[in-house]
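Quick one: this structure, given as structure tokens, is what I'll be asking you about.
As you look at this complex, bear in mind that one protein chain is not there, while each of the others sits in place.
Chain lettering (A and B) follows the sequence in which the chains are written, and residue indices restart at 1 in each chain.
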Amino acid sequence: MQLPLFPEAASTMARQVDYLYGYLTLVTIVMSVLIFGAVFFFAIKFRRKSEDEMPRQIHGSLILEITWSIIPFIVMLSFFWWGAQIFFANASPPSNAMDIYVVGKQWMWKIQYPEGQREINELHVPVNRPVKITLASEDVIHSFFIPAFRIKHDVVPGRYDTMWFTATKPGRYHIFCAEYCGTEHSGMVGWVTVMTEADYENWLAGGGSEGSMAEQGQRLFEQMGCSTCHQLDQQGRCPNLRGVYGTRIQFTDGRTTLADDAYIRESILNPNARVVAGYKADVMPTYQGQLSEEQLLQLVVYIKSLATTGAPGAPTANSAPAQGTQDTGGRK
Amino acid sequence: MADPHGVVAEHAEHSPHLRHHFDSMEQQFDSATLGMWVFLLTEIMFFGGMFGAYTVYRSMYPEAFASTSMHMNPAFGAANTAVLIVSSLTMALAVRSARLGSQKALQIFLVLTMIFGIAFLVIKGFEYHEHWVDMKVPLFAGHWDYSNTPEFPHQAQYSHQAQILFCFYFFMTGFHAVHMLVGVGIMITILLMARSGVFSSQYFTPVEISGLYWHFVDIVWIFLFPLLYLIGNARKLI
Partner (left out) sequence: MSTALQTPEVAESPNYLNSEYGWRSWLFTKDHKRIAVLYIISITVMFFIGGIFASLIRVELLTPQGDLVNSDTYNKFFTMHGIVMVFFFLIPSIPATLGNFFLPMQIGAKDLAFPRINLLSWYIYIAGAIFALTAILLGGVDTGWTFYTPFSSTYSNTFVITAAVGVFIAGFSSILTGLNFIVTVHKMRAPGMTWGRLPLFVWANYATSLIQVLGTPVVAITLALVGLERAFHIGIFDPAIGGDPILFQHMFWFYSHPAVYIMILPGMGVISEIVTCFSRKSIFGYPFIAGSSLGIAIIGFLVWGHHMFVTGMSMYASLYFSLLTMLVAVPSAIKVFNWTATMFRGSISFDTPMLYAFGFIGLFTIGGLTGLFLATLGVDVHVTDTYFVVAHFHYVMVGGMVLAYLGGMHFWWPKITGRLYPEGWARFAALLVFAGFNLTFFPQFITGYLGQPRRYHAYAPEFQVLNVMSTAGASVLGLGYVIPLIYFLWSLKYGPKAGNNPWRAKGLEWETTSPPPTFNFDTPPVVTEDAYAYGSENHHEEERHG
């Protein structure tokens, strides 16, 4: 008869979460035993012995109240502190983490690797290397949950979410969708396979039939007409995208942002939300509804792959376009 | 027929309006007013939820907001504000008349308040009609369609954001208008009660608590007007 209490611990954070859980469980057991015990003990020791018995009345004790307020609160602060530490660690992927892209849709997980592999409901990762997962949803809110790694993150439509882990033990572990999403919510399950480094290289070498994500993104860049305006080797009427990823962008209203995945996605779907300083609004059309989340991720990976090559007019906070912009739009 | 609790005898000593679970008219009056204040507190939370959601979206889409606020007609809004403020004055005077036992004055002020309330609703009706004619009611297909309108520079992608904001405009003013309608209904009821001589300087609780309700609905509008009509519309007014 199988009666496990803990799932496998297969990531660097898993054991830490288990220790904290153990601490919480210990405190719970101690408190429950104390309370149950006191109630039980008092009930027996002070049980009514005669019908007219009337005990002496005790109204309270300020010292007791203060003591049993402060001590539990301090214990709770220790829970908070330790929990916050783990939470912080979970929120900060190491800079050398490898990227994998996961799109959730009713009712499956579609996984894309930068090298071009695509999988449904299967995730392959190497052992002992940090992996950063970028999550996107095509429809409703889902949640990507790997119990063995003790991590979970909601996948909210309309934006990107990220999570990261470092797997420590080869094996196959559950992936569950953990946010109710409709009919086959409980069917939206999969497996993460943790492989040794060598096995992973072999697996990667299988490759994707359509080329890497960046190559797929490049094809989209041309097919969707992006290259008409965003010419990569000269200044066009739109910002040059070479080397843009990871730099700081300034907008017409003076605010700035880091050019990350979310910014690229927003620029494609909602280009007039924030316009780069020195450029005009209403030039770039929106691609809302024309690209799936997977295609958007391919474009993101492509733009990320564009190295800085010193092309003229690479956008900086102070650059102005080389020519006046016309309001003719770049529509196909 | 016994009267074990002395009920009949007691009746002779107190106002016919005293409900039997209360000990005195004062307790009854205090309870009624506290009850109305608590109810108005729930209304604040109700409208507050909508105001909160509106504020979140406005801060998310400042440009779409700017384009929608150009469609408000501040003249209508200002007229409504004036009408409501005057109606609050007549309502306050009605309550005062009730306290003083001036029956005629009470009825006149109630009628005036009603007239101003109805005027508010009529002006609102004109305003909604104008929006309908301009195809700006996003609840209906074909309305608020930016794709063919060259004077709106931000293209179709804004139509959804602007739709959301204009929807909030209709919900907030719509819920407010429903409350005004209920207020007019209350005025009619109070007026009928006044005409049948129910009120006196000893008993005017329904007038008092109706006054509280009316002032509250007025105050909600005082918040709605600048939020929806004035901010972002300053150019038009100057």
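In the analysis below, a contact is a pair of C-beta atoms (placed from the backbone, for glycine too) under 8 Å apart; a residue touches a chain by one contact, two chains touch by 3 or more.
Nothing here was measured: the structure is a model prediction, and the numbers come from that model.
Novice: Identify the visible chains that the left-out chain touches across the whole complex.
Specialist: A, B
Novice: With respect to the chain omitted from the figure, which of A:Ile100, A:Val125 or A:Ala178 is a touching residue?
Specialist: A:Ala178
Novice: From the list A:Asp139, A:Glu197, A:Glu210 or A:Asp253, pick the residue that touches the absent chain.
Specialist: Going through A:Asp139, A:Glu197, A:Glu210 or A:Asp253 one by one, A:Asp139 is the residue touching the chain not shown.
Novice: Mind listing the chain B residues that contact the chain we can't see here?
Specialist: 5, 19-23, 27, 30-31, 34-35, 38-39, 41-43, 45-46, 48-50, 52-53, 56-57, 60-61, 138-139, 160-161, 163-164, 167, 171
Novice: Which chain A residues touch the hidden chain?
Specialist: On the side of chain A, residues 1-7, 16-17, 20-21, 24, 27-28, 31-32, 35-36, 38-39, 42-43, 46-49, 51, 53-65, 68-69, 72-73, 76-77, 79-80, 82-88, 90-91, 106, 139-141, 143, 145, 147-148, 150-154, 156-159, 161, 174, 176-187, 189, 288-289 touch the unshown chain.
Here is the rule we go by: only the chains that are shown with their structure count from here on.
Novice: Just curious, how far off is chain B from chain A if you go by their C-alpha centres, in Å?
Specialist: Measuring from centre to centre gives 45 Å for this pair.
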